[in-house]
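Moving on, here comes subunit A:
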Amino acid sequence: MDWRWDFTFEVVMPRMIEAAGVTAWATVASFCLALVGGLILMLLKQHRSVWISRPTTEFIEFIRATPLLVQIFFLFFLLPDFGITLPPLTTGILAIAIYNSALCAEVYRAGFEAVPRGQWEACVALNISTYRTFRDIIIPQSLPPIIPALGNYFVAIFKETPLLSFVAVAEIMQISKLIGAEYYRFTEAVTIAGIFFLVMSLIAAFMIRQVENFVKHRIVR
Partner candidate 1 sequence: MTDFAIQFDKVCKAYDDLDVLTDLDFAVRKGEVVTIMGPSGSGKTTVLRVLMTLEEIQDGVILVQDEPLNKMYKNGDLVDADKAHVRKIRSKIGMVFQNFNLFPHMTALGNCIEAPMYTKGLSKQEASEEAMKLLAMVGLADKANQYPSQLSGGQQQRVAIARSLCMHPEILLFDEPTSALDPEMVGEVLKVIRDLADSGRYTILLVTHQMGFAKEVSDRVCFIDGGKIVEENIPSEIFENPKTERLQQFLSKVLEAR
Partner candidate 2 sequence: MKPRIAILAALGAFIVGLSVATFAELKLFLPPILRGAVVTLQISFWSWLLFVSLSCIAGLGRWQRNLLVRWTATVYIEVFRGTSLLVILFWLFFVLPEFGIIMSPFVAGVLGVGLNFGAYGAEVVRGALTAVPKGQREAAIALNIKPRNFVVRILFPQAIAIMVPGMVNLTIEMIKATALVSAITLVDITYASVQQNQLYFRTLEIFTIALLLYYCFAQFVRFGGAALEEYFTRHLAKRR
């Protein structure tokens, strides 16, 4: 079978570009939610009471050890049982956000633990306030490991959005599947989807490396 350019430009591209918008929105929304969710999970995990920290730890473990796709299905079928009806896209974003919150929580924790204890002790010895300690000492030092890791999760979320096609969200994979079913040819649509993901992740990887260098040189001199 051959590659048909007219089909590519007249049928595939317009619908793909529209779908790329959905993919982009899903990525950004999930990522932002995950950033906040991760912070909350980390704080809960570090909570003084074992009754809060222990279940949080197990929850994070459980989320990390099970497939995102099953979690998406779970939310998608379960929420209506509780009388919550959300559009599939919102449910999907929620599932991706929860999954990645668990991952981000670990990133934050690792970042803060990478700051040597001595730094805290030095701040106490110098009588620096807790707020100042965080703002000027701890956070700047924990950013270099955290930022690239978060960047990687951004790319990972981007590559996870095709899972939304399982619940019929009109993102790129779903559209290429639909085009394939309508015209009985998958070559152009699926290949373009693949190239789209490849190019975007390569660009993102490049940008992460730039940011990483920037953070290394700017924040920790």
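In this section, a residue touches a chain if its C-beta (ideal position, glycine included) is under 8 Å from a C-beta of that chain, and two chains touch if they have at least 3 such contacts; residues count from 1.
Picked so that all candidates are chains of the complex that A comes from, given by their letters.
Since this is a predicted model, take the numbers as computed values, not measurements.
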{"item": "Of 1 or 2, the one touching subunit A somewhere in this complex", "value": "2"}
{"item": "Interface residues, subunit A side, partner candidate 2 - complex", "value": "1, 58, 61-62, 65-71, 73-74, 77-78, 81, 159-160, 162-163, 165-166, 173, 176-177, 180, 185-187, 190-191, 193-194, 197-199, 201-202, 205"}
